[in-house]
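To start, I am sharing the structure in question, which I have written as C-alpha cells.
For subunit A:
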Amino acid sequence: MGETITFWVLAVVSVSAALGLVFSRKAVYSALMLGVVMLSLAVLYAVQDAPFLAAVQIIVYTGAVMMLFLFVLMLVGVDSADSLVETIKGQRFWATIAGLGFAALLALGAGNMVFAPAKGVGAVQEAGGNVPALAQLIFTRHVFAFEITSALLITAALGAMVLAHRERVRPKATQRDLARARFTGPQPSPLPGPGTYALHNAIDMPALLPDGSVSPQSINRVLARHEQEDGVRPTDPVKAALVKQVIDKDVAIEEDVAATEAAHQEDAK
Partner candidate 1 sequence: MQSPVEIVQHSGGVIGVSWLMIALPLLGAAILLLGGRRTDRWGHFLGVAMSLAAFVVAVVSFVEILGLPESERRRGIELYQFIPGIADMGLLIDPLSISFALLITGVGSLIHIYSVGYMSHDPDRRRFFAYLNLFVAAMLLLVLADNYVALFVGWEGVGLASYLLIGFWQFKPTAAAAAKKAFIVNRVGDFGLLIAIFTVWTTFGSVAFGDLSGATVSEAIGSGGASQGTITAIGLLLLLGACGKSAQLPLQSWLLDAMEGPTPVSALIHAATMVTAGVYLVVRSGAFFEAAPTAQLVVTIVGVATLLAGAIIGCAKDDIKKGLAGSTMSQIGYMMLGAGLGPVGYAFAIAHLITHGFFKANMFLGAGSVMHAMNDEVDMRRYGGLFSVMKVTAVTFIIGYLAIIGFPLLSGYFTKDGIIETAMEHNQILGWLAVVGAGITGFYMSRMIFMTFFGKKRWADDAHPHESPSVMTVPLVILSIGSIFLGAFLILDNRFMKFLAPAVGAPEELPAFHFVSTAGLATLALVAVGAAFAWFRYGAAEVPRVAPRGSFLTTFARRDLYGDALNETLFMRPGQWLARIAVFVDNRGIDGLVNGLAATIGGTSGRLRRVQTGYVRSYALSILFGAAVVVGALLYVGNM
Partner candidate 2 sequence: MPWLSILMAVPVLGAVGVSLTKSDKLAKQLALAVSLVVLALTGVMAAQFNPSSATRFQFAEVYDWIPRFGVHYGVGVDGIALVLIALSAVLVPIVILASWHDADGTGAAAPPKRSVKTYFALLLVLEAMMIGVFAATDVFLFYVFFEAMLIPMYFMIGSYGGAQRSYAAVKFLLYSLFGGLLMLVAVIALYVIADKGTFMFPELVGVIQDPNTQKWLFLGFFIAFAVKAPLWPFHTWLPDAAAQAPAGAAVLLVGVLDKVGTYGMLRFCLELFPDAAKFFTPLVIVLSVVGIVYGAIVAIGQTDIKRLIAYTSISHFGFIALGVFAMTAHGGAGATLYMVNHGFSTGALFLIAGFLIYRRGSSQIADYGGVQKVAPLLAGTFLIAGLSGLSLPGLSSFVSEFMVLLGTYERYAVPAIIATSGVILAAIYILWMYQRTMTGPTAESVKGFTDLNIRERWVVAPLIAVIIALGFFPKPVLDVINPAVDQTLSNVHVDQFTPAVADKKGAGQ
C-alpha cells in the first residue's frame, strides 16, 4: 500500500517535471525539473529494493551530473532563453506524433503484458543486503565490464580536458605588453571600481565618476535587465537613462544576432 501511494505520487511528480523539463523556456528551469525527476526516480529505486542505486542516483546524477549541467549552463549564458519559433518545417508536428505514438506503443506493450507477482530481489541478496550482493556481482562476473568502465571514465576525463582546453594562439602577454596596451588604448587610467564613490558596495550599484555622474561602463547588464523585467527602475533619471541606453544597446545586438540567425536559416532552406 505504501508503495502504491509512493508510486502514484512520484509518478505524477516525475511526469509533470519531465513535461516541465521539455516545455520550460529557460534552461535553468529545465535543469531543475530534471533534478526533480531524478530525485523521484531515486525514491522509486529505493522502493524497488535498490537502495544502492537510489544512493548512486542521488550522488552521481543529482549531485554530480546535475551540477555539471548547471555549471555549463552558467558558462554558456544563463540569460538566453530559447526562441519558441520552430524553424524546421513540420518538426514539431511529427515530433508530437512520434512521441505520442511511441509512448502509446510502449505503454500498450507494457500494459498488455501479464506479469506474475514480482519475485523481489530479496532471495538473491541473502545476508548482507543489496550492496554486498551487487558488489559480489560486479567484482566477480562483471569485473571485466567494470574495469572497462573505469577505462571509459578515465578516457572521458581526458577527453573533456582535451576538448575544453584552449590552445594559446599568441604568447602570453608580458607586463610590458599590458602596459603598452593600456597607454595606447583609449583609457590609460584604471576603470572605476564599483562603488568608488558609491553609497553602496552592492553589485547592482553602478559606480560614480568623480563628477558624481554614473559611469556607464560599470552598469551590470545582467542585473539591469533583471530589474527592468521585474519593473524596478532606478529613481535617478540620469541613471535610468543610462541603464536604458545600455539595455537598448544589448537588445539591439541581440536582435541583430537573431536577424542574422534567421537569415541564415532562411538561406539554409
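Brief remarks on what is shown
By definition in this document, contacts are C-beta pairs under 8 Å (C-beta built on N, C-alpha and C of every residue); 3 or more make two chains touch, one makes a residue touch a chain; residues count from 1.
The candidate set was assembled so that all candidates are chains of the complex that A comes from, given by their letters.
Computed from a predicted structure; not experimentally measured.
Note on subunit A: across the options 1 or 2, its touching candidate in this complex is 1. Residues 88, 91, 94-95, 98-99, 101-102, 105-106, 108-109, 268 of subunit A touch candidate 1 in their complex.
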